[in-house]
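Notes for the one structure printed next.
Only a single protein chain was left out; the remaining protein chains are all shown in position.
== subunit A ==
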Amino acid sequence: MSELVLSAWSVVSPYGVGSDPFSEGIGAGRSAVDALDREAWPGPFDRCGLVPDFTAAKYVGKKGTRTMDRVTAIAVTAVGRLLASCGDELTARPEQVGLVLGTGSGSVQSIMDFTRDSLAGERPYHVDPACFPNTVMNRAAGQSAIWHGIKGPNTTVAGGWLTGLLALSYAVRLHRGGHCARVLCGAAEEYSTQRAWLEWHGRGADEQSTPLGEGGAVFLMETAADAHAAGRAPLARILATRFGAYAERADAQQALADCVRSAVRRAGVAPEDIRLVAPLGADGKLGALEESGITDALGAAKPEWIRCRPLLGDTSAASTSLQLAAVLATAGESGLGPGEAALVTGIDRDGTVGCAVLGGADPS
C-alpha cells in the first residue's frame, strides 16, 4: 500500500495568519493568549487566544463575504493559503482532490443568532435567508470547496477535542478507498461569545478558567510519489492513527497508554525513536492522566514535549490539528528526519482517546 505523507501545511492561529508566526511562536514557547476586548467580545472570559485582527473581509476579501462567519473565514483562509503555497498543479484535476475538515458544531454563534432572530423578531420567519447555510455544520468545508473549486469528496468531521485526529484517520481511509488522489485535511474553530458561554457553563470545575482559543490548520496529504513528482519534499509520513474509549475518568490513562502502544507498534517504530510529543494537555485531571499515559507507553524514551494549550488556549475542535501543525513547525522546514517519529495525542472529556504517529520521510 502506498503510504501517505504530509507535504504542505498552513495555519491560522492566535499568533497570526500563516505558518511563519506560528512556527516562531511555538518555537519560542510564547503564549498568544491575551486580554480580550470586552466591548467587541462580551461574555464570561476576559482572556483569549484570538487570531489577531482577523476578519473575513481582510483575509478572504470584501467581495462575497458579507455573511461569511468567522469559522468559515478561518477555513477558507487556511485552505487558500495551502493551495497558494502548492501552485496550480494541485487542483488541475479538482475532482481528484478531497477536503476533510473538522468542526466542533459548526458556528454555534451563527446557529444561535439565527434562532434569536426567529424568536425575537416581529415575525418568526424574519431571518436573513443568506445566513441560513451558516447554520448548517458543513458550511466551512463546503464554502472552502466553493471558494477554491475543490470538487472531490467534501466531508465534515466532528469529535470534540479529538476532531483533528479523527479527520486525519478518515482522510487516510478516503484516500486508501480510492475516492481521491490527494486530500486536504484539517480542522477549524472560531472564538465567539456563544461558544464562550456554552463552554463556561458546560465545563467541569477543574478547567473552567482555561482561556479559549481559535484557529485552524490544514495539511496536504498525498503519496510520496505524487509529492516528489510535484517537487514537494515530504515533511512526515502518516504511520498510524489509533483510537479508544474509557468509561470512568480513572481509566483514561490506561486507555491512552494502550492506544499509544498499539499505534507505535503498528507504525513499526521504537518508542525511543519518538522525538516529539504533542499532547492535548487539558487543564486539570485529564491533562495529567494524558501525560502519565504517554509516559507509561513510551517507557524510558526522552522525547521533546510540545504543549500547545498554554500557548494557544483551548482551541476545542481545532486542538489536535494545531498540535499536528506544532509538530511540523518544530520539525522544521525539511520535516522529520529519517528514523525520527512524532506522536500527537488527545483525551476527550466525553470518554474517547486517540493518537497519531508520524515518521520521518524516507531518505529516497
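Please note the rule applied: a contact is a pair of C-beta atoms (placed from the backbone, for glycine too) under 8 Å apart; a residue touches a chain by one contact, two chains touch by 3 or more; residues count from 1.
Throughout what follows, contacts and distances are computed from a predicted model.
Its UniProt record calls the unshown chain "Beta-ketoacyl-[acyl-carrier-protein] synthase family protein", which is the correct pick from "Sulfate-transporting ATPase", "ABC transporter permease", "Heme exporter protein C" or "Beta-ketoacyl-[acyl-carrier-protein] synthase family protein". Among A:Asp37, A:Glu95 or A:Asp362, the one in contact with the hidden chain is A:Glu95. The chain not shown here touches subunit A at positions 1-2, 43-44, 94-95, 98-99, 103-106, 108, 111-112, 114-116, 118-120, 123-125, 127, 129, 132-133, 135-139, 141-143, 145-146, 148-160, 163, 166, 169-170, 173-174, 176-179, 193, 197-198, 200-203, 243-247, 255, 348, 350-352, 354.
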